[in-house]
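Only a single protein chain was left out; the remaining protein chains are all shown in position.
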Amino acid sequence: MIKAVIVGGTGYTGLELIRLLLGHPRVKLTAITSTTQAGKTVTDFFPSLNGKTDLSFEPFDCKRIADAAGLAFTALPHGASMDVVSQLVEAGLKVIDLSADFRLKNLADYNEWYGEHKSPELLEKAAYGLPELNGEEIKDASLVANPGCYPTSAILPLYPLLKDGVIDSKTVVINSASGLSGAGRVPASGNIFCEANENFKAYKVGEHRHTPEIESVLSAVAGDGFRVTFTPHLLPVNRGILSTITANLNKDISSGDVLSLLSEFYAQSPFVRICEQGTLPAISNVRGSNYCDIGASVDKRTGRLVVVSVIDNLIKGASGQAVQNMNVLYGFAEDEGLSQLPLNL
Amino acid sequence: MIKAVIVGGTGYTGLELIRLLLGHPRVKLTAITSTTQAGKTVTDFFPSLNGKTDLSFEPFDCKRIADAAGLAFTALPHGASMDVVSQLVEAGLKVIDLSADFRLKNLADYNEWYGEHKSPELLEKAAYGLPELNGEEIKDASLVANPGCYPTSAILPLYPLLKDGVIDSKTVVINSASGLSGAGRVPASGNIFCEANENFKAYKVGEHRHTPEIESVLSAVAGDGFRVTFTPHLLPVNRGILSTITANLNKDISSGDVLSLLSEFYAQSPFVRICEQGTLPAISNVRGSNYCDIGASVDKRTGRLVVVSVIDNLIKGASGQAVQNMNVLYGFAEDEGLSQLPLNL
Amino acid sequence: MIKAVIVGGTGYTGLELIRLLLGHPRVKLTAITSTTQAGKTVTDFFPSLNGKTDLSFEPFDCKRIADAAGLAFTALPHGASMDVVSQLVEAGLKVIDLSADFRLKNLADYNEWYGEHKSPELLEKAAYGLPELNGEEIKDASLVANPGCYPTSAILPLYPLLKDGVIDSKTVVINSASGLSGAGRVPASGNIFCEANENFKAYKVGEHRHTPEIESVLSAVAGDGFRVTFTPHLLPVNRGILSTITANLNKDISSGDVLSLLSEFYAQSPFVRICEQGTLPAISNVRGSNYCDIGASVDKRTGRLVVVSVIDNLIKGASGQAVQNMNVLYGFAEDEGLSQLPLNL
Partner (left out) sequence: MIKAVIVGGTGYTGLELIRLLLGHPRVKLTAITSTTQAGKTVTDFFPSLNGKTDLSFEPFDCKRIADAAGLAFTALPHGASMDVVSQLVEAGLKVIDLSADFRLKNLADYNEWYGEHKSPELLEKAAYGLPELNGEEIKDASLVANPGCYPTSAILPLYPLLKDGVIDSKTVVINSASGLSGAGRVPASGNIFCEANENFKAYKVGEHRHTPEIESVLSAVAGDGFRVTFTPHLLPVNRGILSTITANLNKDISSGDVLSLLSEFYAQSPFVRICEQGTLPAISNVRGSNYCDIGASVDKRTGRLVVVSVIDNLIKGASGQAVQNMNVLYGFAEDEGLSQLPLNL
């Protein structure tokens, strides 16, 4: 039984972390911090958890946190996270950071896309927390940078395909659609019900901050200077990301062979499921679970491959992946506490 | 480890049963029948379950079922269920029936509201499967009639209030709203997306078949001839039932005292949660869980009590309750395999 | 061609007013004010109106408004409206006020439910703007208090029934559900997408401010001291209100006779449609239109009447009714500029 804390527990990723950790057999959640709700009981704020925890939100106090736990999940906005993470690491805690602050290895990239970094020395220490690709590094890390939601959905299908040279890395176009929980729990004109419901739109075309994360991780197999056109969309659902990825094929290959290649690559990964040929994933198939489902179809007429991947953005795209990283970090079974089947509807 | 089968596994309650039983530590699901999908693998039909079961749907064969398991969940339409249940009981299986066929003790009521009953001799054998009220009877039953979804949401709050004489039994008005999964998985003009989405309507006013079920169960505490006005509505969500119940108060009582009374009555019931005074339940608070949350507020100006209850219609309103009944039947902990926290969003 | 202005044009009722007035053949919209968006073009803020107006939002300036128009629609929050309305009336404009500030004739009621009133002298001058019941008074008014959305949906069906003594005024229970646009366009935790989507809940039980409005208007036919239990709910749709109203019948009457009575009462009202016997209204049937559809069903078993009414809360419940009031005020055909058929889906 390890002890863990959540720093910044009032957002949707915070709620998911609480929910998953309360159900995890190897973890005791000992504290949850919040600047805005300090003093309030967690169940007053999240009545869905009634009867399951007596914790109250408390203000962040590094010393208290270090006394309370050996592991901290930080679920703060980017920019706000780096300072807190730096304190926690210094205090000797292992940290799984759900913000974007430690995902980019290259400081220049961070500066260009996010702004100034206050703890650049930690960048190289941080392991990129995609266990399917990076498990060995995560195991030994003291700081894990939990991947972005869109990058998780894009990197998992693209990595093996680029590695194997199946597709032309110069032609990768990624269209993604995310449910509104990705827009956070802070009221804003962009996430109010009537603006999003019965609506669909692209946003931040060519300038979404997850672009360099996708590119930098995949450049390991696609080569330096790898570039994608990434267009995110806002989908009127609570949960789920679907990415539709198009690229020119480098060789004459069937849909079945593409799927076999993916299946083989992820044979040991409990959370990646490859669809049967002729079927494609839907976000409902993974809702409430830590799965990433991937399908693929060769468009023979144009010589292109169309790959579709789905995740629950709050679970495999955030808090579930963080728990998976914890499992890797502590040597638990990779799916411990994450075995809920998708709710589907 | 007991062995269980599901008879009629392609509807939404079937899917939920499969999902819950696959995650239950004390049960092995050994067969699932379907008339329409026999021969198909379960995961072809329900891709959300990919990787979690190798079962295929098979045609119903009472002998094969009896060999495969000691317990059967029947998830068939009313009218179709009674014959199958009768065979299964005769073959010595314990049966938890999710249809309406054995919920009404009074044969005349069944005949009036549903039509002719082909196995009337089983009516008195069947235990009404609301464990919070009827646990002792369920324990020893060979046939459990799993309650309707609306009745579950109405009976749980009303039973203690009527028993205690808090409200006037002649003034009970129940308005309920159910998500579309309650309308089943068979395509029909009433459940197609564009007809239900962005819509809300009442249906079967004064003639919904759950009315006599509510009345007959509550007549135990409200007296013979107990009658309610029950108006169901169709809500554009996948899951959830909310019942808003109004009745005249028999005495001067505060909201807090009403809530205390409910809390006390359900002190030993792990799945009934009573809201704090000043708060009311929302269907999101129980989504994906077996909880029934209940809130209450006295309207002093009119001398009426307003009670609001919520359940997930597929779980506490159907398959979760069936699993809870199984737990009671076999002496497992009442919440075994049902401890998932609500998904909330 | 009359000239009209909108004071407070950035909310949803503001948007609907702009949309309806731009399409009205007898009105020229000459100015739209906004405190927060002053200086911005209307189409920058509402891109759906692109190409249809060159107006920019401007700060409120009573003199400028008086020069620009003879009629003002005020679409401000209650409390903020009374002061502006008072200035506009003094400046000689006719005013149709969409706030709650002038709906209650009784000052004590206003003080109790809303707080202090700064322009009590205008209360008796204001005509309650429900043209179906109050057309004669509206015709001659200089100030029209546009009704609340819930009251519109409740009063239209109840007025004739109470007037005729069909139902027992001591037993009226109103359950209403409103789409999220009723919660306004200002971001708040209550109207963010993931909190409202796939959710349903009651709110302000026994204390919603529309209660005294319903009671005071209906006391004209139900007698002084008329009281209702009114329970509003939040519905995960953009538009629409459905009210389910239950009351004991005073006499033995059939559903058909109730519907005939309603049909006769509203024979001259172009926007009230009475459903055929055996059918009930759905909010989709009136979406995007100024209709109020009403259905009714006698529950013989309990001696109660169940009445269901639906409106589009932004149109018949707000801006459409305001335009209808304008038509009455200026002697235009009552449905001029309001003849759009419901969008249905």
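Order of writing sets the chain letters: A, B and C. Residues in each chain are counted from 1.
The criterion applied here is as follows: a residue touches a chain if its C-beta (ideal position, glycine included) is under 8 Å from a C-beta of that chain, and two chains touch if they have at least 3 such contacts.
What you see is a predicted model, and the numbers here were worked out from it, not measured in a lab.
Peer 1: Would you indicate which residue among A:T30, A:N191, A:S284 or A:Q324 is in contact with the undisplayed chain?
Peer 2: Only one of A:T30, A:N191, A:S284 or A:Q324 touches the chain omitted from view, namely A:S284.
Peer 1: Would you mind spotting which of A:A4, A:L49, A:V217 or A:V308 touches the chain that isn't drawn?
Peer 2: A:V308
Peer 1: Given the contact definition stated above, which residue among B:L180, B:V217, B:C292 or B:L338 touches the chain not shown here?
Peer 2: In the full complex, the listed residue that touches the missing chain is B:L180.
Peer 1: Go through subunit A and note every residue touching the omitted chain.
Peer 2: Its contact residues with the unshown chain are 171, 173, 175, 177, 194-195, 197-203, 205-206, 227-229, 231, 233, 235-240, 242, 244, 246, 280-284, 287, 297-302, 304, 306, 308, 345.
Peer 1: List the residues of subunit C that touch the chain left out of this view.
Peer 2: Residues 12, 15, 19, 22-23, 44, 46-52, 181, 198, 238-239, 273, 275-276, 279, 281-282, 284-289, 293, 314, 339-345 of subunit C touch the chain that is not shown.
Peer 1: Could I get the residues of subunit B that touch the absent chain, sorted low to high?
Peer 2: 12, 179-181, 183, 185, 187-189, 191-198, 236-238
Criterion: only the chains that are shown with their structure count from here on.
Peer 1: State, to the nearest whole Å, the distance from the C-alpha centre of subunit A to the C-alpha centre of subunit B.
Peer 2: Those two chain centres are 36 Å apart.
Peer 1: Express in whole angstrom the distance between the two chain centres, defined as the mean CA positions of subunit B and subunit C.
Peer 2: That pair's centroid distance is 39 Å.
Peer 1: Using mean CA coordinates as chain centres, what's the subunit A-subunit C distance in Å?
Peer 2: Result: the chain centres lie 45 Å from each other.
Peer 1: Can you tell me which residues of subunit A touch two or more of the remaining chains?
Peer 2: 12, 181, 198, 238
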